[in-house]
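What follows is one structure encoded as structure tokens, with my remarks underneath.
Left out: one protein chain. Kept in place: all the others.
So, subunit A:
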């Protein structure tokens, strides 16, 4: 029950953060990415705001715990290797993100807006994830 309430609450907080910061508006995101244009640093301030809360809380209250409050292990990745998979994945994501100014968080936070473009984006994003889940992409990358 605790897990369910926490999941719903953190989802609402996350969506609210996306909307309040206006990152659901692709023109804001493109305005940040367009560093040669009339630059809008808002997205950088969103990340700074998020890190200002998360970083101290993580290092003071979470890091030294062996388990989460619900008794489960923390599920962050133990992988510390910077490999070809990480670099190519980030590059491919960056191309898609730059094309429309939408990433996974804002797309889900915008579902209620009824935009066909958002629905097309979400549907194809899920397809892209499903393709990446196919075994051939999950072999260990040697680079």
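Please note the rule applied: a contact is a pair of C-beta atoms (placed from the backbone, for glycine too) under 8 Å apart; a residue touches a chain by one contact, two chains touch by 3 or more; residues count from 1.
One rule holds in what follows: contacts and distances are computed from a predicted model.
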From "Sporulation protein", "ATP-binding cassette domain-containing protein", "NADH-quinone oxidoreductase subunit K" or "YeeE/YedE thiosulfate transporter family protein", the hidden chain's UniProt protein name = "YeeE/YedE thiosulfate transporter family protein"
With the missing chain put back, which residues of subunit A would touch it? List them for me.
-> 2-4, 6-28, 30-31, 33-43, 45-55, 57-58, 61-63, 67-70, 72-77, 79-82, 85-105, 107-113, 115-118, 120-133, 137
